[in-house]
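The complex appears here minus one protein chain, its other protein chains still in place.
Per-chain residue numbering starts at 1, and chain names A and B are given in the order in which the chains are listed.
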Amino acid sequence: MSLKNKLDLWLPRLVLSPSLLAVLIAVYLFIVWTAWISLSSSQMVPKFDFVGLEQYVRLWSTPRWHTAVANLFIFTTLFLAITISLGLFLAILLDQKVRAEGFLRAVYLYPMALSFIVTGTAWKWILNPTLGLQKVVNELGWTGFVFDWITQPSFAIYCVVIAAVWQSTGFAMAIFLAGLRAIDTSIIKAAQIEGASLPRIYVSVIVPMLRPAFLSVIVLLSYISIKSFDLVLALTNAGPGSATEMPSTFMFAATFRRNQMGVGAASAIMMLMTVAAIIVPYLYSELREDRNAH
Amino acid sequence: MHTEARSARRSNQIGRLFIYGSLIALAAFYLMPLWVMIVTSLKSLDEIYGGSFIGVPQAITFEAWNKAWQEACIGTACTGLRPYFINSILMVVPAVILSTGIGAINGYILTKWRFTGANAIFGLLLFGCFLPFQAVILPMAQVLGRLHLSGTIPGLVLVHTVYGISFTTLFFRNYFITIPDELTRAAQIDGAGFFRIFFSVMLPTALPIIVVSCIWQFTQIWNDFLFGVSFTAGQSSPITVALNNIVNVTMGRKQYNVDMAAAMIAAIPTLFVYVVAGRYFVRGLTAGAVKG
Partner (left out) sequence: MKLTTILAASIAFMPVAALAESKGKVEGIHHWVSESEVKALKVVTDKLASKGYTWQDSAVGGLSGANALQALRTRLAAGNPPATMQFLGYEGLDWGKQGVLRSLNELYTKNGWDKALAPQLLSFVKNGDDFISVPINMHRQNWLWANKAAFDKAGVKEPKSWDELIANGDKLRAAGVIPLAMGDESWQILEVFEAILVDVNGPEFYKKAVVDLDEGTLSSPEMIATFDKLRKVRALVDDGFTGRDWAVATGMVADGKAAMQVMGDWAKGEFLAKGLKPGVDFLCFPTPTDKPNFKFVIDAFGMFKVDDAVTTAGQDAWAESIMDPEVQKQFNLFKGSIPARSDVPVDSFDDCAKRSYADREAAVKNGAMLGGLTDGFAAQPQFAGVFTDVVGKFFVTDMSSKDAVQALVDGINNAR
């Protein structure tokens, strides 16, 4: 083997290694650190003693954490389902050669550009029954219209879903639109000649072809859903009561507000385990498929 | 035949009506928060406290914008958002370039120079996307302290680059995997080396995904609040932190019009990027990302 070949063999690994090292430290070492804290009696500052699973027991006997877990499931399910269907719907409509497509696309896409630090107050007003949507509709004449979910502990989480859907649909739409554009239009034409109606063609021919787009959307939306933090703080600050608490806000409050660093770390580890349970099988299947393909 | 054509046209018309109706109704819903922000930023404070929250302003004034840009106080420092806007630019430009560049070369290695364990490494990198960042703040602060980067913009650039690698690598890997290996093999036979192939064969084809990666990273980093509030202080804060400091008054009178103007100012760069580059975004996604 010549020197050049040897170099070519090692260079890729060498170039990749700083990234790998950075991620090993900034992700995996820190996870180990967090796991350690979750087994310690840490309160205000990190302590490196060992108290077993005490903090996990404490975590699971905190009603607020149960609310957070339940909310995460409600939120993730609805958020994914609505965002995906609405995004797909918009993408299909936009793909019908409509006028002003560029403008409309920008309108649906722009929320993705804004953080909830920016739009939080506006959303709060819109959702508030005495200031926002309900008031406007009532003043327009429909006096029976009621939209006060945000005041009701059992409905407030749906308001969080609405705002989250608003933010991310454009993104899902963009990916689906890209998927649709990549599909050969002759397929549609061929099906039309055979007499199939347009909605039918979409349901039975086009949508199944969008499988890769679906996967991308699901991964990205799950990422957004687990990280939803600014969203909750800006919209409801986990209220009313603690009805819209989410794991990320719980972790933040425990660690930085309530001097329960150990409990916060335990909640972080629970979150990571949940993520791993979903993502690792997905990654495994994706990467294995790849190997077969090559 | 004649009536059939007419009924087909009518059903077509109904279809069009449905399409435009849906698109316009949804567009109204999407524009609502932006509308609230803009009209509020153009109102006087008295009008807002008089109970007008989402209606049309009685008298338009740009005073709030001016105040937010150059007069608003954060603590006793009354500089407006201007210096923090500059901080954010100083942070976001290098961080986007670095993370995109690193992602590009990682994606290249992971697809064209596959070695045993390459997939495992990719998996390791990818899992980093899903790390809840609240959990890493304290250890990260310690690392930054050791590197003497605590409280500085370069420190923030480092953090954003490191946590951006996962996503950018994902983007580029999924894009480069669609480029035939023959291309690189041919270049190799021509005697091109590792870097030569990257710069003259791979990068020129990668424009669409570079755009996607840059847009994604730009928005993520520009909008980040958690790292900004954790790792900077006072005058070195990025704009989201400054915005929070202006808006989040705990015990005092809120200046809603200034708040909204400040929020709009903080949003302008990302809005600009999405609106202007939105077309390329969809194009870039078409070219690669969705094939992952």
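Criterion: a residue touches a chain if its C-beta (ideal position, glycine included) is under 8 Å from a C-beta of that chain, and two chains touch if they have at least 3 such contacts.
Predicted model only: the values in this text are computed from it and were never measured.
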Contact residue for the chain not shown (choose from B:Leu17, B:Val56, B:Ala77 or B:Ala120): B:Ala77
Given A:Ala22, A:Val217 or A:Leu233, the one touching the chain that is not displayed: A:Leu233
Sole contact to the chain not displayed, among A:Ser61, A:Thr143 or A:Ser186: A:Ser61
Selected from B:Ser44, B:Thr61 or B:Ser150 as touching the chain missing from the view: B:Ser150
Sole residue of A:Ser19, A:Ser242 or A:Ser267 that reaches the chain not shown, by the stated touch rule: A:Ser242
Positions on chain B contacted by the hidden chain, ascending: 49, 73-77, 137-139, 141-142, 144-145, 150-151, 229-231, 233-235, 241, 244-255
Chain A, residues in touch with the chain not shown (by the definition above): 43-46, 58, 61-64, 124, 127-131, 148, 150-151, 153, 233, 236-237, 239-243, 252-253, 256-260
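To be clear about the criterion, only the chains that are shown with their structure count from here on.
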Chain A-chain B separation of Cα centroids, rounded to whole Å: 15
Residue ranges of chain A in contact with chain B within the complex: 4, 7-8, 11-13, 15-16, 19-20, 22-31, 33-34, 46, 86, 89-90, 93-94, 96, 98, 102, 104-115, 117-119, 121-123, 125-126, 131-132, 136, 166, 170, 174-175, 177-179, 181-182, 198, 212-213, 215-216, 222-223, 226-227, 229-230, 247-248, 251-252, 255, 264-265, 268, 271-272, 275-276, 279-280, 283-284, 286-287, 290-291
Interface residues, chain B side, partner chain A - complex: 15, 19-20, 22-23, 26-27, 29-34, 36-37, 40, 53-54, 102, 105-106, 109-110, 113, 115, 119, 121-136, 138-140, 143, 159, 162-163, 165-166, 169, 177, 193-194, 219, 223-226, 240, 243-244, 247, 256, 259-260, 263-264, 266-267, 270-271, 273-275, 278-279, 281-283, 285-286, 289-292
